[in-house]
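One chain of protein is taken out of this complex; the other chains stay put.
Chain lettering (A, B and C) follows the sequence in which the chains are written, and residue indices restart at 1 in each chain.
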């Protein structure tokens, strides 16, 4: 993982406050767990049926029956609980999930999220992503600021099929922390060594800048 | 319990065949359990959350947390399971209950059952009775042939609020075993010493008689 | 990471219930009824409550105390036949009672806990219970819309809890408790024992901790929990 991504993940970890129930989506968000201290009070949820995820295990240490929704071998903590898939999403839909961190193909300035389908290229199904995006009390996105071709992933409108509308509150990228406000994207923080103008350039919609100094991470 | 009722209950017990899942309603039906042998393979269900009801216990032997839906202290068998009220009725509604035996205020010749409300006199709520009557694969009724005033409980039409329509397959009374057929009530068996004419007299709708001898119980 | 601690006192937990709240209460008869939480609610005296409970216990027990104290405006239930006092209050119009088929009450609560809007069912479709309910045609069949129920507060009786609120129930004291423990904005649990973290096997938890807000350990159980001799 590049240094910029590492810092993005470390910064995103600070989004988690004590006592929260949190679901970390597949991919980059999963790495956030490495930035949580052993005595930090938090409950990590995975939609295949576990609250209280413990550290990831190597194949040598793994329990063949204990994975997270991304297929990684994980462990339990004192106070973990297993449940079926209906209960797992009941928790999500009924407002018991305080925060989810998801990946994205595109985020619109209205907070619409597209992260499950690229017609003609990638259509494996949405899995549990729609319910996480639509029902977590707070949805934040971890993504690179641009795609591999250098095109902005933050856009005026999503062009890909929507996962959920108006759901994204905040975006952590390798360049910046950006909030979705009623007026659109607003820059909160910039990565060390990245100028606000570069971030605005790499954003596909207007980006409001804060008055005064922009904190760095 | 009168001798006639005892025989009715014993006769009803023969309705239970090996391997069935059975719910015995509150009142007379509960007594059927006394006629099932220790090695008879059957699973008794109670809607407050137990499959595999064992013998009834006295207050001295009772577990304060283990009752049936009628409030009697019961026990478990090797192979019993506890579950919540949603699972308990899922079992009923999804066709896993082979047989229920219920009490009745009235049964119509179309098999309609009224057993939960007497407007102005008795309206404690239907409890789980509607789902048992509507969804058990086979519904049989245990009742006296007439009410305390001597009026037939088997009628052309129910006059009381309905529990479920067309649900009753067979009725066990202190006088007879009567089937509900597409043509209406049909006498199957008579209690020892009771003439068919007496039964027809105590039935509030036409009663078809079998050709030949009428078996007794 | 470690799991958060939700233990609190009886008084502080029940003080979170406002006047006019909708309150779900576990229990089917005596087993699973949160008698201690009910006694504290009686002591604190919140009024204008809507209660959702399978039954009304018996006269002089459990929720009947709240009925007698005039704290209850409305009751959503399945059967109150063991409480003549509740029937009298209903018949005289002093409380408003809504009856539901028992399994449908369970499903409406579960639907609330599962974040669904409603369920569609044929149960009671031909009875007066569904006479005024919305219908929807599905595959040519007219089904009754039974809307999801949620509450401001659920009062739950558990056998064991850990500090995070992972719960288990015993025997037929389970009944409506795990359903209600998913279906309220604030879930308050009384438990017969508070176990240290890690004592409850993760496979044997009946209600996962994320659904629970406050846990209170019971001391010696009052007479109301005991065997009823009739």
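As a working rule, a residue touches a chain if its C-beta (ideal position, glycine included) is under 8 Å from a C-beta of that chain, and two chains touch if they have at least 3 such contacts.
Values in this document were obtained by computation on a predicted structure and should not be read as measured data.
Although it is not drawn here, the omitted chain touches the following shown chains in the complete assembly: A, B, C.
Checked against the full complex, the one of A:48, A:100, A:144 or A:203 touching the unshown chain is A:48. Within the whole complex, the absent chain has one touching residue among B:6, B:56, B:80 or B:216, and that is B:80.
Residue A:131 is the one among A:98, A:131 or A:174 that touches the chain missing from this view. Here the missing chain is touched by one residue of B:135, B:170 or B:190, and it is B:135.
Although one chain is not displayed, its contacts with chain B can still be listed: residues 18-19, 21, 33, 36-45, 50-52, 54, 76-83, 86-87, 89-97, 135. In the full complex, the hidden chain is touched by chain C at residues 107, 111, 114-122, 134, 136, 138-139, 141, 143, 145, 147, 168-171, 174, 202-204.
Touching the omitted chain from chain A are residues 46-50, 59, 62-69, 71, 73, 82-86, 88-90, 92-93, 123-128, 130-131, 134-135, 161-165.
Definition applied: only the chains that are shown with their structure count from here on.
Seen from the Cα centre of chain C, the chain whose own Cα centre is farthest off is A. Rounded to a whole number, the gap between the C-alpha centres of chain A and chain C is 35 angstrom. Between the CA-based centres of chain A and chain B the separation comes to 57 Å, rounded to the whole angstrom. Counting partner chains per residue, chain B shows two or more touched chains at no residue at all.
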